[in-house]
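Since the structure comes first, as structure tokens, the remarks are kept for the end.
All protein chains of the complex are present and in place, except for one that has been dropped.
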Amino acid sequence: MIIVFKKDAAKQDIEHVKNRLEQFGFKTSMSETQDRTILGAIGDERILREKPLFAMPGVEKVVPISKPYKLVSSDFKKTETVIDIKGVKIGGGNVVVMAGPCSVENREMLMYLAERTRKAGAKILRGGAFKPRTSPYVFQGLGEEGLKYLREAADANGMLVITELMDPRDMDLICEYTDIIQIGARNMQNFRLLKDLGTVRKPVMLKRGLSATMKELLMAAEYVAAGGNDEIILCERGIRTFETETRNTLDLSAIPVLKSMSHLPVVADPSHGTGRRDCILPMSQAAVAAGADGLMVEVHNCPEEAFSDGDQSILPDDFDVLMKRLNIIAETIGRKLITE
Amino acid sequence: MIIVFKKDAAKQDIEHVKNRLEQFGFKTSMSETQDRTILGAIGDERILREKPLFAMPGVEKVVPISKPYKLVSSDFKKTETVIDIKGVKIGGGNVVVMAGPCSVENREMLMYLAERTRKAGAKILRGGAFKPRTSPYVFQGLGEEGLKYLREAADANGMLVITELMDPRDMDLICEYTDIIQIGARNMQNFRLLKDLGTVRKPVMLKRGLSATMKELLMAAEYVAAGGNDEIILCERGIRTFETETRNTLDLSAIPVLKSMSHLPVVADPSHGTGRRDCILPMSQAAVAAGADGLMVEVHNCPEEAFSDGDQSILPDDFDVLMKRLNIIAETIGRKLITE
Amino acid sequence: MIIVFKKDAAKQDIEHVKNRLEQFGFKTSMSETQDRTILGAIGDERILREKPLFAMPGVEKVVPISKPYKLVSSDFKKTETVIDIKGVKIGGGNVVVMAGPCSVENREMLMYLAERTRKAGAKILRGGAFKPRTSPYVFQGLGEEGLKYLREAADANGMLVITELMDPRDMDLICEYTDIIQIGARNMQNFRLLKDLGTVRKPVMLKRGLSATMKELLMAAEYVAAGGNDEIILCERGIRTFETETRNTLDLSAIPVLKSMSHLPVVADPSHGTGRRDCILPMSQAAVAAGADGLMVEVHNCPEEAFSDGDQSILPDDFDVLMKRLNIIAETIGRKLITE
Partner (left out) sequence: MIIVFKKDAAKQDIEHVKNRLEQFGFKTSMSETQDRTILGAIGDERILREKPLFAMPGVEKVVPISKPYKLVSSDFKKTETVIDIKGVKIGGGNVVVMAGPCSVENREMLMYLAERTRKAGAKILRGGAFKPRTSPYVFQGLGEEGLKYLREAADANGMLVITELMDPRDMDLICEYTDIIQIGARNMQNFRLLKDLGTVRKPVMLKRGLSATMKELLMAAEYVAAGGNDEIILCERGIRTFETETRNTLDLSAIPVLKSMSHLPVVADPSHGTGRRDCILPMSQAAVAAGADGLMVEVHNCPEEAFSDGDQSILPDDFDVLMKRLNIIAETIGRKLITE
């Protein structure tokens, strides 16, 4: 940690900060530049984050050196994490596609979509049974009935299930049916929920919050890892910006950057990330070309009848085209689309 | 709802949309401009939000006319809501100040701060017992012990208590001790929690999410109101922007705008909104000058010892100065600072 | 244009707006929903943008129907614009790469980089002679000397030149040496400069401003087109968001979206868009996979010696690898990388 003092900081104020740091067990070293004093402090910065150094008189700037996250950082673990779920490997050069409808609407549509997407190469079936909706007046999901359909459709086609957990009280129910627990963007900083996930024996896919920095996404993952669960998949799903042509701005640079900061796999969700059907193919191709370890794509056989997010679903035929392209793009950059 | 079609939309596509709208019970009217067709549809738009019109062929743009929120809108109720809690009235020209430490750290500090802030005119004691922290490695709050201290310090000084609820499983516990339930920015779109709040008999203060539009804040309030609880206070506490000199950007224009959109009282939190002690007095004055119905201010007797957010707390002496100024500013714009 | 009135708008206020619109030559039609009046107005909305309708009593919302840009819209011209510069075709399924150093530093480096990038397949040589720099104390470019080196290096290798125009007073000088005039993000809304560009017989590459919406980028292009110059290339180069790990957030969804809004070619600049060398290959691949008509990439033989932006330049060897990959990716999605 580096403490930069104000130009006219008083000697005793500087001494006071130095003493406090030494009380906390830090080794300090002082430098004088032509116009100000700088104090370096070496020790466990996680203790210091507790202490409002910036509030002390004379202090102009506090620059942390160590990262606030540890277990999920690429410093902590040099090799990429590969999560093996019933033989499907996520991470380590593999590209895995999760596909399905936004909401589970009924058994028939789900059986059909599972079959179609599996045939095209998807390994994981997505679908919401509990839906976070901005309006209290619209469809909120089928609940447990939806979970049952998901499990049935996935099993019938040799797929895994991923579905969203919104509330800690649904943990056991969700775990009974799903292979991967999805945490939505709006819950990325639901810290109590993150703690609970640390104690569960299921992989977690953590979606980046609409206004979350990459560092904050890693801090959220650190909560889960600190609780003992290190099977975490990071998901870029668009951040909020001033642009309104797309629902969110899908930040694909998060893929290479997160992969340099962390050993965890990183996937992208172009459906929520753009909110526009005409962007899903281009941005899915782009995500894989940027090195994503996987994709989450909404597919619906009749988008205009969808109970939610039909605007951002592609048709099964488009999905077929997409998967063929992804196969070549992945190979071009030395990665492998997993379809079998 | 207005549907604008693409310039070259096919006749049958336009007819298809028109028929669908009429099936949903809408009255439609078609207009031709020089280069495109426009369809007006009158009916209950909440039904239509379910249906992905934008996904239908030929559609270029869908413009909703009615507001997605109803109970909390100024159309629904013309007069400002005044929430009366044990005689303290929030809304309706009153300015009420909530003050106290970020976290409850121990009994002594809280007793001292309650007394000092009450003497200066604060009517409500704030303090966190359960803290949302970005790092799993730092102080997470005293829990129930903190709630007890809050209640005791408030009662001893004739104040109300406001404290944050983070998890639905703490609802009963929090309700036992607090007068107002605070919902933090990170939980503003925790829809299950919002539903639970609809069934509780306690006023709720809902903080605007870091990336939430004003409309989304009102939609969150609508969840609570739709559940049956109409005692809701809105709180502007800073949004996330590209600026890094302040922790967030306190959007004071939200005060007049929310008050024109809704009948609910609107308060501001300059401590979290700026994250800088030197901004708290100026921005507190500004918030009241902009017409805020109240303020939430962090006060600490020794910010550098604070367990959390000491960087954004002011000293009790500064708080005394602030309250004197607020009294005059409120009066200047025809409002009244409530101190007795 | 749709005018939505307030719930309690007075009859005479509604009549007043209707009369004004009819004075401006609009055909109007009134609808009553259950709780408010809506007025549709058909005519030339560009006139109306002059008139502050929102300022009139009783008006709640004004919804424009027609687009504020015309000449550059895909409604105006259905086929993609292809710009042919000395035989190099930009647009229409071609992918063209512009490469070179951020600043022209000296003749030798430029000759070397032109040769290397041309050999790898770049058709256009980039390099700044006049540099927009945030600090007045750093290298501001070689000026005309730099332009001469650019021309010489490009001619020696059979390449085109693209370089930035910062000031209208340099127009003639820049036009003497360059094949494409680059307008930087900070000048995207320098409206006087845009007007001047309308009268010039050179293609223009217009970079999206850091906080410009896609619509505003098209409005800026409309200025140039309205002046008579329709050879315009749009360039996505990153927008400003809250994220700080990357210098800007490269918004690749702008590629498919701009191409649906406009007939103009769209290229991407991953160097400025991310500011990180480790993002340039992934994001260049992603841009082409998303359908970009070209790329602008900074290449430097010794980034740590670069006078500017060395942090975001790749080495010539990396560029060789990139071009091979782009060739396959372009082909996979039915496009063609132009290298000869």
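The chains carry the letters A, B and C, assigned in the order they are written, with residues numbered from 1 in each.
Just so we're on the same page, contacts are C-beta pairs under 8 Å (C-beta built on N, C-alpha and C of every residue); 3 or more make two chains touch, one makes a residue touch a chain.
All values derive from a computational prediction rather than experimental measurement.
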| remark: The listed residue (B:V17, B:I38, B:I83 or B:I255) that touches the chain absent from the view is B:I255
| Of A:R20, A:K207 or A:R240, the one touching the omitted chain in the full complex | A:R240
| On chain A, residues whose C-beta touches the chain left out of the figure | 2, 4, 7, 29, 31-36, 38, 40, 42, 63, 65-66, 75, 240-242, 244
| message | Using the document's contact rule, name the residues of chain C that touch the chain not shown here. | response | 20, 46, 49-56, 68, 132-139, 166-169, 186-187, 189-195, 209-211, 216, 219, 222-223, 226-227, 239-240, 277, 303-304, 306-311, 313
| field | Residues of chain B (touch criterion as defined above) contacting the omitted chain | value | 211, 213-215, 239, 241-246, 249-257, 260-261, 273-274, 276, 278-279, 282-283, 285-291, 325, 328-329, 332-333
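Assume only the chains that are shown with their structure count from here on.
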| Touch-based graph of the chains, sorted into line, ring, star, complete or other | complete
| message | Given that chain B and chain C are copies and touch, would you call their interface same or different according to whether over half of its residue numbers are shared? | response | same
| request: Determine the chain that sits nearest the middle of the structure, using the mean of its CA atoms as its centre. | output: A
| Roughly how far is chain A from chain B, going centre to centre by Cα mean, in whole Å? | 26
| query | Which integer distance in Å separates the CA centroid of chain B from that of chain C? | reply | 38
| request: Would you please write down the residue numbers of chain B that are in contact with two or more other chains? | output: 240
